[in-house]
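Can you keep this structure in mind? I'll have questions shortly.
Taken from a larger complex, these chains appear in their original positions, while the remainder are omitted.
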């Protein structure tokens, strides 16, 4: 079915997400598509005060939002903006406290089937090689004509 | 170690969360401790426009935030407000699209060990018996003297 090559450009994807999910930018532009590649997507999250937790680390829910969005972006980039994928499961391991720096999410699709897409995401603090959060997720892909 | 009976009341827990995590209420009071019991906690989430997604359903990240918070509240209620538990893993299954109604999170602790606490959360739309999201989570408990 879906090709292993993206059919949406970074700009098309950015436009689509901004149009469909204006809420993710409430309180200030936060999530950015950095790069789209074969079975891959990279997103960036700039943090604001509302994303911080005591001690100055970026909150778990912020990272979960970023991971979900990176997986969603990777899938849409490969199946196109019409078909809406629905998150069916997400699994997170929180490895290190992220410092108050931008976060980078590297997503890789492990499977892009007719009905199910599965991917994994590694989240890093910008400029650091250590994974702060690792996620895997599955998405249900609706029937298309 | 920790007793199977809560040592913080609902009001003490509410006060602690509001003080330590004011960000969770940004844009309007959202999360409420409904009930605390032996190895259990129930939280409620009122939604605002920022929690909605296209089609009027409540967003996945909102439910993930609620589940994480319910687990955290259940653990704190049993070990007290000093010891900070850190989320180490979370797993979510998204079962149904939640309508735009308040969400109720029922948390049950499966283990409350010296170093690790594990629990599960079922999230419902208020007034409905169907689980919209199910979560399990593990928390690392720091050494205490």
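Should a chain be cited, it is by its letter among A and B, assigned in written order, with residues numbered from 1 in that chain.
Here is the rule we go by: contacts are C-beta pairs under 8 Å (C-beta built on N, C-alpha and C of every residue); 3 or more make two chains touch, one makes a residue touch a chain.
Owing to the predicted nature of the structure, the values given are computational and were not obtained by experimental measurement.
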Subunit count for the whole complex, all chains sharing one sequence, 2 displayed: 4
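In this text, only the chains that are shown with their structure count from here on.
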Chain A on chain B, rotation in degrees - Cα superposition, rounded to nearest 5: 180
Chain centre separation (chain A, chain B; CA means) in Å: 23
For the chain A and chain B complex, residues of the former touching the latter: 20-21, 23, 26-27, 49-54, 59-61, 64-65, 68, 86-94, 97
